[in-house]
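Presenting chain A:
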Amino acid sequence: MTTETAIKAENLSLTFQTNDGPVHALKDVSLDINKGDFVSFIGPSGCGKTTFLRCMADLEQPTGGSIMVNGVSAREARKSRAYGYVFQHAGLYPWRTIGRNVRLPLEIMGYPKAEQDARIKKVLELVDLAGFEKKFPWQLSGGMQQRASIARALAFDADILLMDEPFGALDEIVRDHLNEQLLKLWAKTQKTIAFVTHSIPEAVYLSTKIVVMSPRPGRISDVIENPLPADRPLDIRDTQAFLDVAHRVREGLRAGHSYD
Partner candidate 1 sequence: MTKTALSVLTVLASIVVIWYLAVAPMNIRVALDQAERTGAAIDPPSAVERRNISVWTLMAQNREHIADGYSLERPRLPTPAQVGQELWRTTGEMVLKGRTWSKRSLIYHGWITLQSTFWGFLLGTTIGIVGAIAIVQSRVIEMSVMPWAIISQAIPIVALAPMIIVLSSQVGIEGRGFPKALISSYLCFFPVLVGMVKGLRSPTAEQLDLLKTYSASGVQRFMKLRVPASLPYLFTSLKIGIAAALVGAIVGELPTGAISGLGARILIGDQFGTPLAIWAALFAAAILAGVLVTVIDRAQQMLLRRMGMRS
Partner candidate 2 sequence: ADDVTLQLKWVTQSQFAGYYVALDQGFYAEEDLNVTVLPGGPDIAPTQVIAGGGADVIVEWMPAALAAREKGLPLVNIAQPFASSGMMLTCWGDVGIESPDDLTNRTLGVWFFGNEFPFMSWMSKMGIATDGASENGVEVLKQGFNVDPLLQRQADCISTMTYNEYWQVIDAGVTPEELITFKYEDQGVATLEDGLYVLEENLSDEAFVNKMERFVRASMKGWKWAEENPEDAAMIVLEYDETGAQTEKHQVRMMGEIAKLTASSNGALDPAAYQRTVETLLSGGSDPVITKEPEGAWTSAITDAALN
């Protein structure tokens, strides 16, 4: 099996100029993500996870190094609509119903009307929101909104999915459920997924690769290849293998904090 590179960062640096002086959000970050990988990013608040994801999406301009997506520059990748992005907050447009929110990218990308309808139906079923098309965002709970925003990113054909703490606002049970769904989707579609989370079990449960980051300046402190098998029932989380990986992630994380 030859692996192609989906995302390739080399010596990526990004410094924000603020009135308190420069903030080194990312410093000399290098990382390869293969096609079909499920990569989780974990690290303390403010370590640059979101910034890294935004660089991949060409929403932020690196001040140093380079980043390639699907073999072209991040900018070209964005122009060719290579990825779907799920923001940290749902970010639904309040004046559009759930259905029309999901329709937004399809309208912009010029899908034919009939196909728009079909896709909306499909993705809303996927995230358990069938029947909520006509509701407005504020009529839904926070978790449902987050699911709608995931559906929006899945509605069009992008083989890369960038997800920034998509399940942060959900309670543990719903989260477990969506974790399972996401794994299934990934297995079925072979998408490449970059996934930011704060939860160690979530990172371990979902990913093929876990990137641990540490702050000031933001950099990668550990990259862990996940040895768990591809098929993962929920109770894999009670196995020793799982706990071992979790332990390693926790140690890596702790190193980035100033406690103890």
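The candidates came about this way: all candidates are chains of the complex that A comes from, given by their letters.
One rule holds in what follows: contacts are C-beta pairs under 8 Å (C-beta built on N, C-alpha and C of every residue); 3 or more make two chains touch, one makes a residue touch a chain; residues count from 1.
Every value quoted in this text rests on a predicted model; they were computed, and no experiment measured them.
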| item | value |
| --- | --- |
| Chain A in this complex - touching candidate among 1 or 2 | 1 |
| Residue ranges of chain A touching candidate 1 (in the complex, touch as defined) | 54, 57-59, 78-81, 83-85, 87, 89, 91, 93-97, 104-105, 107-109, 136-138 |
